[in-house]
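My questions all concern the structure below.
Just one protein chain is left out here, and the rest sit where they should.
For reference, chains read A, B and C in written order, and residue numbers begin at 1 within each chain.
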């Protein structure tokens, strides 16, 4: 198999190890090491998750952080910002406060050494526009995460694209979350609903409606007509949150795409993601000349933790074995 | 103007006078008379709304009812059934109980003299199939109300169509609700939200997203990103309940369509429905050879009652003036 | 759709027999009648204090029920627009004059995935006892 030349780098968002980090069975250093061990050298970090005391970063922490990067051969790939527009009860952050919040996260990215900042999907386009010069000066790209159920034709994303194309700011761009390419319903989610007591025939209805990419508009209603209750309604609601469209839609905006969040729910024993067709996605990224990180976002833990041990490290390892294969890297096994 | 020959009859569902009937400012007889006075001679009745003591019908009531029909020159056009699958707490009606419920409503339709029964959208296809022979024997058609957000390609409706085409039962058919052809957002609904304190720019966003027939998938999210609260969320939810598609879609199934519910929200001073293009719908019904009732369902009262006097009689009168015009009836005014 | 009509402006009165508490008349916020088994709650908050359901009774067209009886009552109905009497017992007699009366109705409507019903509150003047 020959794979075209490409400049895609592999990475991991430490979001992927949330189960173990939450339960304190892995430290932050353990997370960095785990990523490095599967050859994912780009580290994406959510400061509000991983760094107690955020938004303060101590010199000691920074020294440790950069020390790990050197020690494990990793490099900071991205940070993820949140925009807490509802920080204060009863009032919204002003535009100025929102921009200040983004600037603060740009500063943090600079100190951590990350060239990219994920702007969460609720970041308004005018905040992106106002923060762009600051990010540009800081040498950091501010990338809007295009998260399900959004897509490139959605009015909200179109408003962002208008800002990006009009200003032409090199600091602005997109960060697609591959949760926008869920071709079939994640079975870890439907299996969980079954364990929670959902009626199998209603689970089938929901899953097959999703898998047929049919009309989920009134799915909740139909589940109700068929005798569903809260568990089935929850599953039906999930089905309206996932979306599928052709990954080729990224090609049109590839110039803006600086980082990809490789959301996944389950890497099977066969080494493929159950619901997201990475074997179609990765070739699109190669074709488009994508030169950023393909950064793991494991999100299956919440769906299996009730009944099974969560092994995020193994799940990420499997995803990167798949990426190495799809990216044409010569692995030890092949040699 | 010449209008093609047609066999469409005009009618009113007494649902239209719900405000006045609820408040006891109109009696049931007043409702029948009001319909007759606008030339809508087909009376659609919701027994559970209009007949205290349902499901019992006294001989005295029946005599009065048929007396009104004779007195006002009206005739029963349809009854509307509900299927209370959750009648008992903690358990669902069995299939047998559901069929028995439908049969009971068929009996009531027969006693009231109505040739058509509206089957509510939550009626399962297997209940329709099981009740069809009974309805056929009773000489009554059981018509599934195709209500927003359902349409003829929706899996739920497809299951019903499968039963209808497979059994070929003359007792089964469809009753489209014209709330499935809402081309633009009803302004009585958005005006109410403004009176309830919704931010004008968010009302504009919701209305224009609907009117552009854009993606309402994440509309609630965007309204949140833009600072919306409960009133705006309620309006966004409304926007996902209305639907628009081409009325011509009815042509394919016209053989099954035995009655049409002419849902409306506002007849303007200019004599048109603000949001539903009846000037496109009526020609489709004529073209398809529709021979049932076009039966008013006024539903604007709930959106104006907080601030304005409700005049359902005038609203229905205006709708029928419009229908008379679109159906090419010679009116006194033209003569 | 009829939330604003739930609490009737008329008929708010103390018990005739002098027991502490009274009666408020209420209508169902729905466009048809329902068997009582589908009336899940008619909750009363009087002057800001919730009145427990077991201190209220519910009367439609002369038939009185406790709220523990409603779930099993499939052969009687709260008709569309009908004024039902929600009778309640309080510790102290109601003071003459104005009171805040808030009523929330929860209905089990089969075609809806979420509970139906609605809420209303009005400031009512106690009718002369």
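We adopt the following convention: a residue touches a chain if its C-beta (ideal position, glycine included) is under 8 Å from a C-beta of that chain, and two chains touch if they have at least 3 such contacts.
Everything numeric in this text was worked out from a predicted model, so none of it was measured.
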Touch partners, limited to displayed chains, of the chain removed from view: A, B
Residue of A:122, A:190 or A:238 in touch with the missing chain, whole complex considered: A:122
Sole residue of A:49, A:180 or A:275 that reaches the chain not shown, by the stated touch rule: A:49
Contact with the hidden chain (one of A:21, A:65 or A:323): A:21
Touching residues on chain B - with respect to the absent chain: 220-221, 223-225, 228, 233
Interface with the unshown chain - residue positions in chain A: 15, 18, 21-24, 46, 48-50, 52-54, 82-89, 120-122, 301-302, 305-306
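Convention: only the chains that are shown with their structure count from here on.
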Furthest chain, CA centroid comparison against chain B: A
Between A-C and B-C, the pair with more C-beta contacts: B-C
Geometric centre distance via CA averages, chain B-chain A, whole Å: 45
Per-residue overlap in chain B, given as positions that touch at least 2 other chains: 85, 121-122
Residues of chain C touching at least two other chains: 111
